[in-house]
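As you look at this complex, bear in mind that one protein chain is not there, while each of the others sits in place.
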Amino acid sequence: MIGSLRWSRFPSVTKSSRYLGMAIGIICLVPATLGVVAAAFGWLPHDPLQFIGESNGGPSLQHFLGCDSLGRDLLSRLWAAAAYFTPPGALAMVVALSLGVVLGVAESLGGRFWGAISSWCLQVMDSLPKFVLVLLVAAIARSNLIWIMAAVGATFAPQIAAAIRSSVERLRAAAFIEAEKSLGVSMTRIVFFHILWGHARHVILAQLMSLMAYALLVETSLSYLGGELGVQEPTPSWGNMIALARDGVFTGNLLPAIIPAIMISITILGFSLVGQGLLQLWEERA
Amino acid sequence: MSDSTLSISSHTLPIGPRSDSGRLILGLLSLAARELIATILVLIGASLLLFLVLKAAPSEDHLQLRLGQSTSVTAEQAGETFASETLAGQYVTWLEGVVTGDFGTSKALQRGRPVADLLKPAFFASFKLLAAGLFLSALLGLLAATLSIFRSRNPLWRITLGLTSLTSAIPVFLYVYALVAGGNRLIAWGAAQQHWQIPGWFPLPMSPDFVPWFFAVLILAVGDGSLMDMTQRFGSELRHSAGDEHMVGVRMMNISVPVVIARGFLPGALSHISRRISFVLGSLVVLEAALGWPGLGYLAWRAAAERDMPVLLGAALLMAVALRLVLMVFDLVGTAADPRRRVTK
Amino acid sequence: MSDMALKVEGLTIYLEGRTGMRRVVNKVQMTVPMGHIYALLGESGSGKTCIVQTILGLHPGVPGVVSGTAEVLGLNVLEKLPKYVELDESSTPTAIRKDMHGWNRTIRDVWAPMMGSKVTLIPQDATTALSPFHTVGCLLQKAISNSGKQLGREELRKEALNWLRRMEMYDVESVSNRYVHELSGGMAQRVAIALALASEPRIVIADEPTTGLDATLRIQLIALMASMVKNRKATLFLVTHDMDAARILANEVAVLYAGSVVESGPVEKILDPTYKPKHPYTWFLLESERRLLQGAEMFKGSRSISPPDEGCPYIIHCPRAIERCGAERPTLTPEGDEHQIACWVEGDYR
Partner (left out) sequence: MKRVLALVILMVGTATSGMAGLRYAEATAPTSLNPMLVADMPSLRSTELMYEGLVSPPIAGEVEPALAKSWSISPDESSVTFNLRSDVKWHDGTPFTAQDVIFTIEAGKDPRTATALGAQFEAFELVEAPDDHTVVVNFRRNVLNPLLYFDFKILPAHGFPEGYVAAEAAIESPIGTGPFKYKEWTHAGEIKFTRNANYDRGNTGGIKEVEVSPVPDDNIRNELLRYGAVDLLPQVRPKDIPAFEELTSVRLYPYSTLSYSYLGLNFRDNPLLRMRVFRQALISGIDREEMLKAHYGNRGTIISGPFPPASWAYNFDVKPWPHDRRRAEALLDEAGVSDTDGDGIREFEGSPVSLRIVSLAQSEVQKAVVLDLQQQLKNLGIGADVRFMEPMAWKKAVFEDHDFDMVLAEWTFDNSVNIYTLFHSTQSGPNQNNFGGYANADTDRLLDDSRDAANSEMLRALYGELHKQLHNELPYLFLWSLNRYAAISSRIENVRLHPFYFFSYIADWTEK
């Protein structure tokens, strides 16, 4: 900053507000994480599939959040849904990361030919609306969440690739890559150590966070809409829980619909806030 | 510039001793021509990708791609001929049909009806909704971004902006659910209490009349993270644009600062909007499906649920075409606004 | 109106860094008479740019000016400036709430009427510092009309082309239709000089105008600037680490080290290699230059700045520091006519 005149009229976001945002984001992710942990260690209060309580029963000591219209424990279903979503969600991240890294590196460092090819591939992927591509895969794979999430991951590859490309561009501007190359540092090392880890780490992480938010959005939307595209009953998903409890507003049983709705919203908010915080960290560093 | 995905960042424009506007128009025309070619290439790729995804399906769904409108042969015969072709042949046959506006016939939604018949009216309804949603989203995002910068010290505004993030994290389908269930209940309750009359568009999802339509646009503009994304991106674009080094020179020369900020802001903002379209199209599908409104998104969802592949493919392709064209236009506008994007060689 | 173009007194500036408040400029004194060319000499990071920013009102939020005045053409621009830093009893600076409205108001009321007409700037890197959205011709026309002249469209255009010709450029029609990023570095810098002078300013502030240019171009530009400024009888406040430029252009020089002026006076007294410098830092600068030219052995080690809170800022590197230098801060004291020096050690250095 010192050295050349700059007129920055707007002060950048203060540190405290950024960390506040990230902290809120992490807090928002706590309920879902609790669910994943509880399900993984078998700490669910009840079997999420068993009809054990009273239909539309209210909260009680037995059932902390009450029961749905079939008498299944709501809390157990909420947590089990988080656990059920996690592995496919992680798969989406893996697919997006691997595809994005390969294409992004090929595009920005692969020379004319491979650069053009992978840039074309990325543009093709980007020109198809993400959700529609997911719908197509869902229609073929029926309600197999693994395939759906793999498709979500694939549609996010351009974002990851873009993060890598912009990192490479910045490093290029700093004549960093050329310098390293001339020093005989291997390409793999440049790519993985300097670009991916050293420079693009935060922005890739931020993109992965927004991918998770989007994946959750897609899964719950599909499960809510039904049509054998999302998660099918009786497997719990926050989306199909709301779908089954839709009557609530008309019959006065609001809880089974509202609680999953809150879960969806805060979890998506959590992912977005954490992603945003990471992105701001990155922008500030650059 | 931050990480802009979609912008094709460097264009070569010829420089001659012409006036600026002449140069600009000439340059933009040649750029448009080149972008059109690129767009066509990308669209061919997109259709290939869709076709291959469908071929990868374990079922016989892909045979539904056969041509359906020709009357000289029956549908079964056409399907058999189609199935007997090679993979490349099938693709070419299908693409040929698509280019001439023959997307085949619906297999489940309205069996026997040409897909193009279903898509055409749906497209315009959806396009209106999409454009309005994006516009509103951009407008609200710009407003929030500006406020977040100028009023960043005011705790009240910061809380308001935090709440904006919160509202934006709510998925579209939840908004629709709340609107349909809660809105109808509210209207019915008010009517029962004689506070107001039952409006013509009641109950909500029935017709895209103006009021429900406006609510739908609002949902599209806010939900699924749209508003949050816009606010954040616009904010960072604005900061970049306003904090750019040239602002020193601009201010020292008494050139209008807002105009320069706007010109620096526009290309980046447009590229963010065009990236957002892909997501908003997804929200549109959910919105229309949840409301049951006629439109491209509704068709796409119904087609996916009923496994009506010709309709789904047609909808996907149509959306891809629209998306690419809008992208192209935005890129041209961005290039016109910022001379730095017209790199001379 | 005072006959001083620029008068800075006791200017102290704090910046908010990652680790907290940092003092970058410490009680700087400068007076630049009308029509003079004044060079502020110092290495990177010594606080030159910060001083310019504060004088020009280019840095909101950040400058925590605690004390001092800066009069530009007799107007104390810092008078209405809202304070962003205050000192407690133990002189520890703390940031206080930044007042955007007050800042904007000050810019509008104080700076805006002067900037671009009475006071102009030659930026360090013209390719990035000028508006990328306007062609060169357009910018020049704007600058010319900033001077208050009432000219018609065609006259404006002609005058703009004249300015380009004055800057020894060819094919001026074509150049005036280009954007700044389409020019080479040297051309852009010429345009920047033209822009700074076209509005007939009283003061031109040049922020390292020759940095980043190759040697031949640098000399050319310095010569050009010298003739242009002298012809127009403008005051030039030159901020640079380029001693040649200072030698050729300036009447007076101030040497800045770590935010403090260590020596100031007529250029021939301070920057003459044959003249014995008074301050060890000035000597260091000149000696470095001499050794470089003669191919002698260079100084070892870095001169990176980490000035102590108290005492002479140069104490770490100073070969003749005495006890007093560590305890008490030297002030500028007159040393012959118009020559001032901040050093406790009496007598010439070497």
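Before moving on, here are some points about what is shown:
Should a chain be cited, it is by its letter among A, B and C, assigned in written order, with residues numbered from 1 in that chain.
Here is the rule we go by: a contact is a pair of C-beta atoms (placed from the backbone, for glycine too) under 8 Å apart; a residue touches a chain by one contact, two chains touch by 3 or more.
Small disclaimer: the values here were computed from a predicted structure and weren't measured.
All shown chains touched by the missing chain in the whole complex, by label: A, B. Of the listed positions A:55, A:98 or A:186, the one in contact with the omitted chain in the full complex is A:55. Among the residues B:211, B:257 or B:336, only B:211 touches the chain that is left out of the figure. In the complete complex, the residue from B:23, B:233, B:275 or B:302 that touches the missing chain is B:302. Interface residues of subunit B facing the missing partner chain: 74-75, 105, 108-113, 117-118, 121-122, 180-181, 184, 188, 190-191, 195-203, 205-206, 209-211, 292-294, 299, 302, 305-308. Summarising the interface, subunit A meets the missing chain with residues 49-51, 55, 69-70, 142-143, 226-228, 232-234, 244, 246-247, 249-250.
Here is the rule we go by: only the chains that are shown with their structure count from here on.
In this structure, the chain pairs B-C and A-B differ in their number of contacting C-beta pairs, and the larger number is found at A-B.
Measuring from the averaged C-alpha position of subunit A to that of subunit B gives a distance of 21 Å. Touching two or more other chains at once are residues 56, 58, 98, 121, 123, 125, 129 of subunit C. Shown for subunit A are the residues in touch with two or more other chains, namely 4-9, 11. Across the interface of their complex, subunit B is touched by residues 56, 58, 97-98, 100, 112, 115-117, 120-121, 123, 125-126, 128-135, 139, 142-143, 146, 173-174, 177-179, 181-182, 192, 195 of subunit C. Interface residues of subunit B, counted against subunit C in their complex, comprise 15, 17-20, 23, 150, 153, 245-246, 248-255, 260, 263-264, 337-340, 344. Subunit A contributes residues 4-14, 17, 120-121, 123-140, 158-159, 162-163, 165-166, 203, 210, 213-214, 217-218, 220-221, 224-229, 239, 242, 246, 249-250, 257, 261, 264-266, 268-269, 272-273, 276, 279, 283 to its touches with subunit B in the complex.
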